[in-house]
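The excerpt is restricted to a subset of chains, each kept in its original location.
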């Protein structure tokens, strides 16, 4: 069946076969924003994902009520991936649905694909683009320059509209692309983890601000603990240590809310005793 | 200054719009840099809003919802930072710390929804099984409306109704406490990173975390793009390497299976 699917895929480039207009595919990109509508830990994006694509399935299965029931039910299974990548994924899957690819193939594909894509998407959108755009805009805004928020908004408006070409991309790539991605999904998620963790390492150094004002020694031998000792060992050593303290607490099954409490208590204590 | 009723209502409207965006992650106007700016506009002090936006954006850098987690809410934090700074004449840096309890309350409301919205799932399943597209679509509006209203109400209460006690509280705070809140704002991103690490960190990825940390600490550049690019370089190298290795594994397995079949 998989081979049938890919054969169909090969015949696809001749666009006239598509039952969807260009405008409809564009709207698919816009509708991909709905995935988080009914987010719950039980199914995450499933209801929103189904909602977003429903009109298209209605068209495909307009003379086949059983088909519509089947596709709706199938898609109510748990899924979670990176929202900005959904336009591509929806485009890809829509092609398959339109070509009546075997449902089990589609399901297997979703399982193999969506996890790794979440890793890649998060590494790119949450950990790289957002801190960079946010950081640059914030550095402009900090001086009271309104170009800061304007710039930020402009970038994300652009990303919003980019969902439209991405949906077209996914829809046109068709099933062939899926084969390639699926085959490499383990390798892709390995690479995504590397990217993600490198960036997080960089973010820890850039965004967590901890610096002692304490001095040690007496008389002539006074040195600043931060500048003459810690900073000479390694810069940002405190932020790194603190993140790993919190990490260790989490590993010990401490509730995340306590991490914020610990942070506040520590900060206020350090302020009180004048060490920071 | 004090917040007027009109301003309170405008803030509620702002909270509803950006809160909905926060729920859907569509336009990213739920980020502090936008929320603060718009709040500043409503309160008639754009400049304050912009500055507070810059500072709050940085403090929330690590606190992403990646992996389905739910961090302190940026909409409430954005609104309240500006409100507190404007009504109490505190510096925005301190106001971030003071706004955090509001952000955390909203976080907990949303977490409650994340759990309780699973109640709708059986209905969704039913409509799916019936192929009832119309009802399925309509049902999706319910959570959206709940979330949107919650944002509006909670923001109105926090920004308008709670003004007096907030004022009293801030005025009575000693200097070390406000400084403590400022410090907390700077340390806050650590929480988000620790939560991410819990999801993502496996022993074999630790070296890359270290790599990113060392590079960012050694080159003093204004953003993490260099680190991300180097991370991308290592990721790509590993990608090609791992593909080669899995090809080999495949071949070995083929041979192995071949042997087994020979044996039959």
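So that you can tell them apart, the chains are marked A and B in the order they are listed, and the count of residues begins at 1 in each.
FYI, contacts are C-beta pairs under 8 Å (C-beta built on N, C-alpha and C of every residue); 3 or more make two chains touch, one makes a residue touch a chain.
Just so we're clear, the structure is a prediction, and the values are computed from it rather than from any experiment.
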### Task
Only one copy of each chain type is drawn here, so tell me how many of each the full complex in this file actually has.
A x3, B x3
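Note that in this section only the chains that are shown with their structure count from here on.
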### Complex contact set, residues of chain B against chain A
23-29, 31, 33-34, 37, 46-47, 50-51, 53-55, 57-58, 61-62, 64-69, 72, 97, 100, 104, 113-118, 120-121, 124-125, 127-131, 133, 136-137, 139-140, 142-144, 176-177, 179-181, 183-184, 186-191, 193-198, 200-202, 205-206, 208-218, 222-225, 227-228, 230-232, 234-236, 238-239, 242-243, 246
### Summary
chain A contacts chain B in the complex at 33-34, 36-44, 46-48, 50-51, 54-55, 57-58, 65-66, 68-69, 72-73, 75-76, 80, 83, 118-119, 122, 126-128, 130-132, 134-146, 148-149, 152-153, 156-157, 159-160, 184, 186-188, 190-210, 234-236, 239-240, 242-244, 246-247, 249-251, 256-257, 259-260, 263-264, 266-272, 274, 276
